[in-house]
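Sharing a structure here in structure tokens format.
The complex is shown incomplete by one protein chain, all other protein chains being positioned as in the whole.
We call the chains A, B and C, going by the order they appear; numbering starts again at 1 in every chain.
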Amino acid sequence: MGLTIGVDIGGTKIAAGVVDEGGSILDTCQVPTPPTPEGVIEAIADAVRAVGEGTSADAVGIGAAGYVDDKRATVLFAPNIRWRHETLKDKIEQRVGLSVVVENDANAAAWGEYRFGAGAGHDDVVCITLGTGLGGGIIIGGRLHRGRFGVAGEFGHLRVVPDGLLCGCGSQGCWEQYASGRALVRYARQRASATPENAGLLLGLGDGTPEGIDGRHVSDAARAGDPVAVDSFRELARWAGAGLADLASLFDPSAFIVGGGVSDEGDLVLEPIRKSFRRWLVGGRHRPHAQVLAAQLGGRAGLVGAADLARQG
Amino acid sequence: MGLTIGVDIGGTKIAAGVVDEGGSILDTCQVPTPPTPEGVIEAIADAVRAVGEGTSADAVGIGAAGYVDDKRATVLFAPNIRWRHETLKDKIEQRVGLSVVVENDANAAAWGEYRFGAGAGHDDVVCITLGTGLGGGIIIGGRLHRGRFGVAGEFGHLRVVPDGLLCGCGSQGCWEQYASGRALVRYARQRASATPENAGLLLGLGDGTPEGIDGRHVSDAARAGDPVAVDSFRELARWAGAGLADLASLFDPSAFIVGGGVSDEGDLVLEPIRKSFRRWLVGGRHRPHAQVLAAQLGGRAGLVGAADLARQG
Amino acid sequence: MGLTIGVDIGGTKIAAGVVDEGGSILDTCQVPTPPTPEGVIEAIADAVRAVGEGTSADAVGIGAAGYVDDKRATVLFAPNIRWRHETLKDKIEQRVGLSVVVENDANAAAWGEYRFGAGAGHDDVVCITLGTGLGGGIIIGGRLHRGRFGVAGEFGHLRVVPDGLLCGCGSQGCWEQYASGRALVRYARQRASATPENAGLLLGLGDGTPEGIDGRHVSDAARAGDPVAVDSFRELARWAGAGLADLASLFDPSAFIVGGGVSDEGDLVLEPIRKSFRRWLVGGRHRPHAQVLAAQLGGRAGLVGAADLARQG
Partner (left out) sequence: MGLTIGVDIGGTKIAAGVVDEGGSILDTCQVPTPPTPEGVIEAIADAVRAVGEGTSADAVGIGAAGYVDDKRATVLFAPNIRWRHETLKDKIEQRVGLSVVVENDANAAAWGEYRFGAGAGHDDVVCITLGTGLGGGIIIGGRLHRGRFGVAGEFGHLRVVPDGLLCGCGSQGCWEQYASGRALVRYARQRASATPENAGLLLGLGDGTPEGIDGRHVSDAARAGDPVAVDSFRELARWAGAGLADLASLFDPSAFIVGGGVSDEGDLVLEPIRKSFRRWLVGGRHRPHAQVLAAQLGGRAGLVGAADLARQG
């Protein structure tokens, strides 16, 4: 009783899991992500059936990147899979015979952290996910804020630099171009290219060229104290913290939760983010400060959150 | 029955009014704003007593600039009056014998517009007030979003230009430095100074110098087609619309309401704001667009909204 | 007597021409640009021999994109051809038996305009070339300013937006990302994408999509009054003029000459550049203003300038 299924659609694999009321994953199943939009739908259905068979799970929550409409039924636009006005809820319900809710993946992850992770004790929480890009989710008064049309919380596209870097969305200067895993790698490559004499360790982890540096190299080098890698994390944190200060002016939550792959580095990245947040928080001397917390569920947040949203109906 | 009193604290005068359930003001009273923090408290009490006497009004709502705590009782910080942790609710209740709620003035104005003005038919509304500065208020699901600590909706201090203009708040690049009445005057003065040959009308309305230009001159000259004045409004609108596009990414309301003195110019300023909003709205081809509406209550919004918030308790 | 040969190395063809002391081209020869670095050298030699045969031309000037050393002999770095420390002067001299000088192509074009084009009557001139990118050249006291190491006048890489657009040079926010033919097309595509309802003419000139718009379409549409195309030119001019104002603060020339393909549109682009220049010129009320002139030699400037620099020895 009380079991639901959560689905997380990733670039390389689709994961489905049976989740109980306490947010524990009882069983999971993974399938590779097919290359076609139609294939993804079949694969989701396959994964749900495989993991749900023989269980009492009676609802499915799906976290999908992109815009999901306010009925939580249709994916209006997905940046990676070529879905446009895709009626995902209907198609999966027809295939698996269970009720389905579709949710933006960052919203699902935020909900997971709020319910079962770092959000304990907070009812007004803003989550950011520093992955390849930057996603977000908003909890207000214990409820997920989806917006009138379902597309709230697109933090990654807050314009933080007028006339700034091009973004995949077609705009310029979006926050995720400055605070994300992709940005971190760019910072490291730029610095290693400009001052290779300071980046020996970092360059050595890759193939000796700036282009050979990836995110893992930056993390490893930063933990070893490499100045270029540490400076790259600091630059990322400068932008992440300044953006959180903006969000505090707008939402005034009691806590921020920082998740995503970049946050796996823990205090290496969270401490400079907190410092930058304090630096830029407007009116900081005259107001209570929100806490800046590390996410606790890691990569499970989206699946667990989607499952729980399905339970809430 | 159902009458409440709203109070609006301005820089030069304090207005109190008796407001009915439909948002109509039945009676008002104004007193000059005293120069001392204590004086303001006595003046508020005087105005409330004067207007409330002999009526059935049984609650008072006060709109105050600055940070108001989450209990709607204490002004944590007021930028103009030197209130710091001022227990305004208690002090007014003691003096007038009615229950009091204190609210941020921009929140009160947003609530007024939502309830009795341009917000009709919308439950998710974001208001911005383009006055001397830039204030804001957020309605989500028909409720005023005050934030965990009461200080949400401080839109004016969203950082739109890193390392940008100094703001009175101590930070740099705040939105209100680029989209407000004060910004409008700066744009006009800068342009009149750089190219006086194009600003004959505008300079003539003042004393012939760029410094002599004020907000009314810019409005009058723009309506007469003066190119420098029109260009100044366009610059203001460019920043206002881009900021609304940011707020759409974050809040996803069904409508924006634009109020404050600058919006009195109507479509002269609203049309370019709408154009800029569409220009910068991320994902605009894949999502429903929020409407951008002109406020309808003018300077009464704050008083009416505060009175209604008192009624809601 | 007094004839020299100028060479212009383009992306698709290499042009050589015999030029007299008055800057007139007496004869020309074009060959396709070969794909390999070595091939380009042979092709230059071929073109020089072909055009020089039977003439009295006794010196060769070559304009090459990239960094040319202070001896005007070696190409340190070429962005398009993969030359690194290429001893171009020696190799061509060996092949054609004439003395050779190598010059940065934008410097050569600037010199051509200074000597035989718009520069008449000026001894302190700064030229910018708005082509695909943005190049420049500096004449001080009637002499080409090459810099201590030969790499002065790289205007295109002036940083005009901190944390701005990525540039091919590896830096961010370079002027040529905001003021060049490539920037113009980006402006038009972004605007046509955001507000297609205003870009009917522009979209119709291409294939109906923003991506189908090229530079010629923007020019044609702007001349026909298309608002998106006109606005795109205005945006380009805004950045171009502001940059010229910067150069005025630094170099204080008596004239700027604006060349390159974008400038072919004449006053359509030059008038807004002049307006923006006046808008941003620091201290404009207290100093003489440099003129902003259209280049006169079109695509011949580089060849003619290179030939004349060879004559000067």
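By our rule, contacts are C-beta pairs under 8 Å (C-beta built on N, C-alpha and C of every residue); 3 or more make two chains touch, one makes a residue touch a chain.
As the structure is a computational prediction, the values presented were derived from the model and not from experiment.
Enquirer: May I ask which residue of C:A50, C:V151 or C:L201 touches the chain that does not appear here?
Expert: Of these options, the touching residue for the absent chain is C:V151.
Enquirer: Out of C:S24, C:S249 or C:Q312, which touches the unshown chain?
Expert: C:S249
Enquirer: Which residue numbers on chain C touch the omitted chain?
Expert: Within chain C, the residues that touch the unshown chain are 67, 76-77, 84, 123-124, 138, 140, 145-155, 157-162, 169-171, 174, 242, 245-247, 249-254, 280, 282-283, 286-288, 290.
Enquirer: Even though one chain is hidden, which residues of chain A still touch it in the full complex?
Expert: With respect to the unshown chain, the touching residues of chain A are 162-163, 191, 193-195, 275, 278-281, 284-285.
Enquirer: So that we can see where the missing chain sits, which residues of chain B does it touch?
Expert: Interface with the chain not displayed, on the chain B side: 161-166, 170, 172, 178, 190, 193-194.
As a working rule, only the chains that are shown with their structure count from here on.
Enquirer: List the interface residue numbers of chain A and of chain B, divide the shared ones by all numbers used, and answer same when the ratio is over half, different when under half.
Expert: same
Enquirer: From the C-alpha centres, identify the chain that is farthest from chain A.
Expert: C
Enquirer: Which whole number of Å gives the spacing of the CA centres of chain B and chain C?
Expert: 50
Enquirer: Between chain A and chain B, what distance separates the C-alpha centroids? Give it in angstrom.
Expert: Measuring from centre to centre gives 34 Å for this pair.
Enquirer: Please output the residue numbers of chain C that touch at least 2 other chains, ranges allowed.
Expert: 162-163, 193-194, in rising order.
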